[in-house]
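One protein chain omitted, others in place.
Take a look at subunit A:
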Amino acid sequence: MAGQTDPHVSLFSPEEVEFMAEDELVEIVPNMNMEPLNFIAGDFGRFIPQIPIQVPLWLAVALKRRGKCTFRPPGWLSVDNLTQVLEAEREPQSKFQALPFSYVEIARLLFDHARDDIPDMYMVRSLVEDIRDVRLHKLENNLGTFLGTSAVKMENVSAMEVNLVRPFARRALEAFYKHDKPEAAADRNTRSSRQPREANDEPRRPLRQR
């Protein structure tokens, strides 16, 4: 149903985050002829065998599943690049490395549907998983360093990671803000919205879906 995910868990469900990532452009090589497609989302040109073309991810996956094309994996999804990124992420005290905003979703969709198009697929997949682990760990550590800031800058964090951290970060930052401004907070409490508060304040790590 095009409706509501439970707002107390996280604003966007993982499926919705994936939905947003599916508009990213990727390169494919069609193996058949097809007329241009005039979608609401845009026009995608003639499909000619062996001529690479850029299409949104959802379209690419649909074509791939019907055996009509092969993927050209994006530049960042190579063993060399990922090894480099992983090394850099593992440095103590390092910042987050630059990765595409939707790297988790793109990688996941490619692994599920286009394994044969990625050279050294198993290596690449384990690298991406390791990178995810290291970054999540770093995120958790960073969360412990929030102080009374009113804005927290997060460089190079990806969409899925933001979505995971959002509920906890929100409540933590709100708590800090409230305690920093005691007079304003007392005022706000009498007019605050009557939403039931959750009993448990601990951040819940969502189970990883396999």
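We take it that a contact is a pair of C-beta atoms (placed from the backbone, for glycine too) under 8 Å apart; a residue touches a chain by one contact, two chains touch by 3 or more; residues count from 1.
Following the convention adopted for this analysis, contacts and distances are computed from a predicted model.
Not shown: a single chain whose UniProt protein name, out of "DNA replication complex GINS protein SLD5", "Ragulator complex protein LAMTOR1", "Cytochrome c oxidase subunit 7A2-like, mitochondrial" or "Golgin subfamily A member 7", is "DNA replication complex GINS protein SLD5". Check A:29, A:53, A:88 or A:162 against the missing chain and you find that the one touching it is A:162. Hidden from this view is one chain, which touches subunit A at 2-4, 11-12, 19-20, 22-23, 34-35, 37-43, 58-59, 62-63, 66, 68, 150-155, 157, 159, 162, 166, 169-170, 173-174, 177, 188, 190-195.
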